[in-house]
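Here is the structure we will look at, set down as structure tokens.
Missing here: one protein chain of the complex. Every other protein chain is in place.
Moving on to chain A:
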Amino acid sequence: MISFDNVTKEYPDGTVAVREFSHRIDSRTACAFVGTSGSGKTTLLRMVNRMVDPTSGSVLVDGEDVAAMDPVKLRRRIGYVMQASGLLPHRTVQHNIATVLLLNGMDRRQARSRALEMMELVGLDTSLAERYPAQLSGGQQQRVGVARALAPDPNILLMDEPFGAVDPIVRRELQHEMTRIQSELAKTIIFVTHDIDEAMLIGDSVVLLRTGGQIAQAGPPEELLTNPADAFTADFVGGGSHERELTAKTVNGRTLLFDADGKPAGVLRG
């Protein structure tokens, strides 16, 4: 369980990235933080592994204040995936995945075989093990990033727009892969994104943020869709602006669904 308890982050120049944010993420659930840039979502994420320390308030992991923990040890037990994959360019795929295992003192052979298992888990061909990151496609690099984060079997996974830099087809593939992995492993995940569709696909719950880490609405995706708290949520989610309302019409004996602009959105089954 991760709890944000009234956290504020103010920088020396006076900018407030996050103001008095409180929220709780239950164990073994995925929570998506969604918002535009400047909403403080990445700042919040980084407070969990102490890449950022709050100016006031506290972040608790399983009831323990992270401020009291050694940051290096804390980070080694929290998985972290970022947008630009952040792989070490001078190490092979296998070595990258084994990074934290080796930092934790696992012996090389064991770490290597664990890295190969992880490659299979995230759908990477193990023949890529000896490649360097620059020799992989963007999508493959992100898979390596996920495998690396999962290798030490952490309870918590922090994901900072992990699929933001890949093309839409690969992104969709990675999103579905992620939901499959989550259904198998059930980690406590904080997933930061600016894409509401991605947030609703990955998150068991969604926290919609406005500027300065203000919660516009938090709850399961259905609730944001069916019961938006205000115009901001409705607009962001698209439910109130008719964008997500579909109209059914029968064409050539099949029922097609049309969006608000009259463009075909899909075919109704059954």
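A few notes on this one:
Everything below uses one rule, namely that a residue touches a chain if its C-beta (ideal position, glycine included) is under 8 Å from a C-beta of that chain, and two chains touch if they have at least 3 such contacts; residues count from 1.
We adopt the following convention: contacts and distances are computed from a predicted model.
UniProt lists the omitted chain of the complex under the protein name "Osmoprotectant transport system permease protein" (options: "Osmoprotectant transport system permease protein", "Tryptophan synthase beta chain", "Helix-turn-helix domain protein" or "Putative Zn-dependent protease"). Here the missing chain is touched by one residue of A:H23, A:R114, A:R148 or A:R171, and it is A:R148. If you put the hidden chain back, the residue from A:R24, A:K73 or A:R244 that touches it is A:K73. Residue-wise, the contact with the chain that is not shown comes from A:M82, picked out of A:I2, A:A32 or A:M82.
In the full complex, the hidden chain is touched by chain A at residues 49, 51, 72-76, 80, 82, 84-91, 99-100, 103, 128, 131-132, 134-137, 140, 148, 158.
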